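Here's the structure, in structure tokens; my notes come after.
Complex shown without one protein chain; remaining protein chains in place.
Chains here go by letter, A, B and C, matching the order in which they are written, and residues are numbered from 1 within each.
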Amino acid sequence: MSRILTYREALREGLDEELARDPNVVLMGEEVAQYNGAYKVTEGLWKKWGDKRVVDTPISEAGFIGMGIGASMLGVRPVMELMFWSFHSVAFDQLVNNAACVRYMSGGLCHCPIVVRGPANGGTNVGATHCHVPEGLFAAFPGLKVCAPATPADAKGLIKAAIRDNDPVYVMENTLLYGTSGEVPDPADGDFVIPLGLADLKREGSDISLIAHGRSVLHALEAANILQSQHGINAEVLDLRSIRPLDVDAILKTVKKTNRVVLVDESKPFGGVSAMVGTLIMEQAFDDLDAPVQRVCSIDAPAIYSPHIENEQLPNPRRIVEKVLSMA
Amino acid sequence: MSRILTYREALREGLDEELARDPNVVLMGEEVAQYNGAYKVTEGLWKKWGDKRVVDTPISEAGFIGMGIGASMLGVRPVMELMFWSFHSVAFDQLVNNAACVRYMSGGLCHCPIVVRGPANGGTNVGATHCHVPEGLFAAFPGLKVCAPATPADAKGLIKAAIRDNDPVYVMENTLLYGTSGEVPDPADGDFVIPLGLADLKREGSDISLIAHGRSVLHALEAANILQSQHGINAEVLDLRSIRPLDVDAILKTVKKTNRVVLVDESKPFGGVSAMVGTLIMEQAFDDLDAPVQRVCSIDAPAIYSPHIENEQLPNPRRIVEKVLSMA
Amino acid sequence: MTSASSPALDFSQSPINQALSPERKIELFTMMVRIRRFEQAALKYYNAGKMGGFLHLYIGQESVASGTISLAGPDDHFITAYRCHGHALSVGMNMNECMAEMFGKQTGCSKGKGGSMHFFAPDKGFWGGHGIVAGQTPLGLGLAYGLKYQGKEGCCLCYLGDGAVNQGAFHESLNLAALFEIPVVFVIENNGYSMGTSQKRSSSFRGCLAQRAEGYDMEWDVINGSDVYEVRAKTHIAMERARKEHKPTLLEIDTYRYYGHSIADANHKKYRTPEEIENYKQNHDPINLFRRRLIAEGVLTEEIADAINKAAQEEAAASVQFADQSPAPTIADISTDIYWETDNQTPASRIGRHFFDA
Partner (left out) sequence: MTSASSPALDFSQSPINQALSPERKIELFTMMVRIRRFEQAALKYYNAGKMGGFLHLYIGQESVASGTISLAGPDDHFITAYRCHGHALSVGMNMNECMAEMFGKQTGCSKGKGGSMHFFAPDKGFWGGHGIVAGQTPLGLGLAYGLKYQGKEGCCLCYLGDGAVNQGAFHESLNLAALFEIPVVFVIENNGYSMGTSQKRSSSFRGCLAQRAEGYDMEWDVINGSDVYEVRAKTHIAMERARKEHKPTLLEIDTYRYYGHSIADANHKKYRTPEEIENYKQNHDPINLFRRRLIAEGVLTEEIADAINKAAQEEAAASVQFADQSPAPTIADISTDIYWETDNQTPASRIGRHFFDA
């Protein structure tokens, strides 16, 4: 049995279940407790679990994330919210040095079972400093794991996997997905966890592969519908879900099947997840390609504020369709 | 007429000339003045130019780099040293938000003519937190410019271009190059500036293109010699020099010439400059490729300390030669 | 707090306030009224869906920006966080460019690229409008550094919130300011809350937040923000210390915001009691208090005050019309204002690829 939940509710259910499962799990972040979360993901959890398990922090991201890392080395399992993932910039050292390297530098003596989560997306007209999508940035650091769920079920399954994982996992959510709904298995039917590193074929197709993650998956699905109905092109949509570990097998499989690929990635075009996936495909499936892999990324500028135009800066179904048609 | 200078001396000469040219140029950083610089790049400049032009700062990278950004908006031209580029992690917000976005967010009203410079490299056994090579990381942010000189002449020419540029330029030097020497044009022969965005063909060849930047260029040249003398393979070596702006024309030209490419990049293999250049080549020169572009990067782990093994983690001539031979 | 009709100390008699002509007093009052009316109009059209993103209202805090910036000399500069409308109008930006910015239009002060959090007017000494909490504090330090470097007798007023004091960049800025003797005045606009978190739940301190300055051997003071005369009198001292002695100061101005953190903040009546909000509006409102004060001084009459109010409302309404009728940015506009060199089509801009759109 499954129920329809919003992405937000699915995350919350995942957090709630993990709080119940393991007394070492503690949620921390700005406004996560008494205010119920800036985006209401943690609504009700402070009331239910109290001051010890759900903790409001000052606006000190380096301080409280570093604190979580330190506590995790002793066995506490902090799940820390960045109100926006964009605020990683003030905690970067803790995120990429202490969390990513402490295991290595100690020859495996320390470990760091933390989760950092929060929304990482453009599209809400909040300007350049609030719209970073740092999946690729963090996945570049060995020692870190990164995922970016696109649906409510994936959000629940991945947040639970992230919390149980014994390595630092950075979960990139999306403010524009929080309100979207979808089926999520009933807890009564058993523990629902989606392993990191497993992509999901969100739509089968034969003519071209659209590979995406996060909200771009929804754009890709919409584009696939348009391609099918208006152009007779049957596109396959692969949702990476997890960026590191990355399901390279699933990527190569769809490439071998369709021989044509468009990568959809909200990153800026210099680097990002798509440059990595593009390079991987070239390195490992060069002979399977009938055409060069193409990409639809955000237009290469800081994020513009104007609500009249921001959506045009981001990948969107129209831009994906145009890119696919340009490859014909 | 040119002289033999070390990379360190060439940088210093460039800084000195720019201090003389423009009274708004001010050098700042930890130990750059009275101590003469942790790596002696700024040796003698405090004595020559005094407290106003060469400024020692506390260990407050976010504070002093932000200070430089603010001052630059008023027309001061700070050239700020990070003792290691790795310490970007504690100043990340200033580097990627304030410097990169202030022009955009103000609709072009502000500008930010700063330079941030310092060494960015592995190979000196200083461990994971001190070995980041963030060229690709910063080049991913529109609004920023990044270069990474490999020779003394390039170091001088690029640091001077960076200082004159009216946008933020991040210059990635290398502690292992500071002591290397090479010809540098005599100042008596005129102002020597190398524009950003211009690659340099460091060795002509016909069989394969090795594309690199920074110290990897020296490895590529050494590998090219081995390939020539021991395997009869004539490799071309293209030094990108500048990562953003990037000389895409030069990249495409060498690809069209040799039809085979190995990218050499000290970055970790997830992302980095090489994933971007690989993707660019695929997007724009797919039909010119006889084989998939291959990469030689650092082995995908935090930087190991052990002096017995660190060089094996990095790109080195042996690994490049092996990669080229594997493509035959 | 005491009510402004019987202030503990009468700051109207401070020399800097005595020097104010009746016209300047009316200007100051008018500015406060204009900020409020501008924002009320913004609120209305935000709710009508004309803007995107966040809207952080300054209503209740008007005396801080207008009072401090009324002290500006030719070489003084200003920088603040995302709650920036009051500062923008106070430096002399007009309502049209500000409203158009929020509407995301080409005619906005930042061409619709910055939005509500990112107003700029460098020609008026105003350097934004910054969204990352405390991220502007090293910039403010740097502006002041630049002034000193260039030998100008000016200072920079750098504003931040009570929640922002716990960011590392601010601490680094305080040490640098004191160590290098930089002419910066940091102004904590203490409205008691950072989003839903009261000051005492976000900061550990002795006495007050500004007292942290002592740890850096820096001067500090606390100001009652409901009295714009006090704001001016005490800020003037700090600005003179900066301009003449190159010594920084940390000021804490007690104030209050009447609305939520942003208009998205539906909780703001949960973390604060209605009585608390009402008390501020009734007894500490800086505009009402100054109005009464000026009327008592004979500088203002009820009629003139009402007329000022009405004019401000009309000006705000006109700015809405201007904004609404202005053109939106185009897709091409997304790709400008990134590099100075490419915008100015310099020789450097023609070498190498700057943009990587596929």
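We take it that a contact is a pair of C-beta atoms (placed from the backbone, for glycine too) under 8 Å apart; a residue touches a chain by one contact, two chains touch by 3 or more.
In this text, all values refer to a predicted model and were calculated from it rather than measured experimentally.
Asker: Report, in label order, the displayed chains that the undisplayed chain touches.
Answerer: Those shown chains that the absent chain touches are A, B, C.
Asker: Just one of A:49, A:64 or A:170 touches the chain that is missing; which is it?
Answerer: Of the listed residues, the one touching the omitted chain is A:64.
Asker: Specify the residue from the set A:42, A:98 or A:125 that touches the hidden chain.
Answerer: Residue touching the absent chain, from the options given: A:98.
Asker: Can you work out which residue in B:6, B:97 or B:129 touches the chain that's missing from view?
Answerer: Final answer for the missing-chain contact: B:129.
Asker: Any idea which of B:27, B:62 or B:171 touches the chain not displayed?
Answerer: The one listed residue touching the chain not shown is B:62.
Asker: Where does chain C touch the missing chain, residue by residue?
Answerer: Those residues of chain C that touch the unshown chain are 166-172, 175, 178-179, 201-206, 211-218.
Asker: Residues on chain A that touch the omitted chain in the whole complex?
Answerer: Output for chain A: 24, 26, 52, 57-58, 60, 62-76, 93-94, 97-98, 102-111, 113, 142-143, 145, 161, 165-167, 195-198, 242, 244-248, 276, 280, 283.
Asker: In the complete complex, which positions of chain B touch the hidden chain?
Answerer: 30-31, 34-36, 38, 56, 58-60, 62-63, 86-87, 89-90, 124-130, 268-270, 294-297, 299-302, 304-310, 312-313, 323
The criterion applied here is as follows: only the chains that are shown with their structure count from here on.
Asker: What chain is the most remote from chain A, judged by the mean position of CA atoms in each chain?
Answerer: The most distant chain relative to chain A turns out to be C.
Asker: Roughly how many whole angstrom separate the Cα centroids of chain A and chain C?
Answerer: Averaging C-alpha atoms per chain gives centres 36 Å apart.
Asker: How far is the middle of chain A from the middle of chain B, if each middle is the mean of its Cα atoms, in Å?
Answerer: The answer is 31 Å.
Asker: Give, as an integer number of Å, the spacing between the C-alpha centres of chain C and chain B.
Answerer: 40
Asker: What positions in chain A touch 2 or more of the other chains?
Answerer: Answer for chain A, listing residues that touch two or more other chains: 62, 89-90, 127-129, 268, 270, 294-295, 300-302, 304-305.
Asker: Where does chain C touch two or more other chains at once, residue-wise?
Answerer: Within chain C, residues 110, 112-114, 118, 130, 132, 135, 168-169, 338, 355-356, 358 contact more than one other chain.
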